[in-house]
Every structure is written in C-alpha cells, then in structure tokens.
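A single protein chain has been omitted from the complex, and every remaining protein chain is retained in its original position.
For subunit A:
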Amino acid sequence: MRLEKCWFCSSTVYPGHGIQFVRNDAKIFRFCRSKCHKNFKMKRNPRKVKWTKAYRRLHGKDMTQDATFEFERKRNRPERYDRNLTENTLKAIKVIDKVRSRRGEKHIQNRLKVRVAKDRKEAIKELDQQIHILIAPGATVKGASAATTSPKVPVKVQQESNENRMEE
C-alpha cells in the first residue's frame, strides 16, 4: 500500500480517496479532496495559498530542516520481506512520530518568542508616536503650568441670559 501525497496541499492520500488527473504528457497529479482539485483547476499556485503545506514551509511557519524528515520517502525499489525489520520499523514509527511532534511544538514556541519581542517593540513605537491621542493638546506640562499661573477672568453671565429671554 503506497500512501501518496496530495499535489496541492501535501496531505496524505489514502487508497480509495481523492482524485487523480493524468495530463496528456503522462504527468500525474493527485488530489486528496475536491477542494484541492478545484484549486488546481483554477490554476492557483500552492506556494501562494496560505493553507497549503508548501506555503507554510516556504514562509517559515513549519519546521523545515530536521533529521526526522529523512525516514519517510518514496522508495522505488522493492525490499525483500523481513519480519524483524518490519517489527522494528513499526516500533520506530511511533518513536519518530513523538520526536517530530515535540520538535514541531518547539519550533512554534520559538516562533512565538520572536513575535512577543516584535509586538513589544511595535507597542513602544506606537506609544511614542501616538501619545497626543491620550493627552489633550492643552493639557501638556507647559500648558498646565500656564493655566495655574494665569488669573481667572470673570465672565458676565447675566447679560447673555437677558438676551435669551428677549428672543423668547
């Protein structure tokens, strides 16, 4: 049983699943589901579509170089059946899977660390540039001192109120 990878999104295609397109130059394109097939027919580039593995790899979202990637590969040469070898392989698969998932998590955590530092830097910059939004232009240190020193000017209120009554 050979588990193929989807041409578009790089997910595993199990036997009996998905669809396969053979171009007239005998090139084979396998798709895991109709979503990927439709995207191929729309001539979309998997490197530019954000949900594909190809995009995630290219943009450093996923782990790219690791020793665990060397185990799973297309072997185009038949191997003689060996019971011990098969048993060991089945055991190794579990171990390797664990190691890979742990390293993948580590990669994501490292990515997030960079993000935190970047966010902090951006926040400081924004605070520097946008401080005038928080503090009104009259309420700066200079303005506040001026307001306290200047004497209060009395305003005649009664006259205004009289004018209003006349209008009514």
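The rule is short, and it goes like this: a contact is a pair of C-beta atoms (placed from the backbone, for glycine too) under 8 Å apart; a residue touches a chain by one contact, two chains touch by 3 or more; residues count from 1.
Throughout what follows, contacts and distances are computed from a predicted model.
Missing chain, UniProt name from the options "Vacuolar protein-sorting-associated protein 36", "ATP-dependent DNA helicase II subunit 1", "Putative zinc finger protein bud20" or "Ribosome biogenesis protein NOP53": "Putative zinc finger protein bud20". The missing chain lies against subunit A, touching residues 5-8, 10-12, 23-25, 27-30, 43, 45-47, 52-54, 56-57, 68-77, 100.
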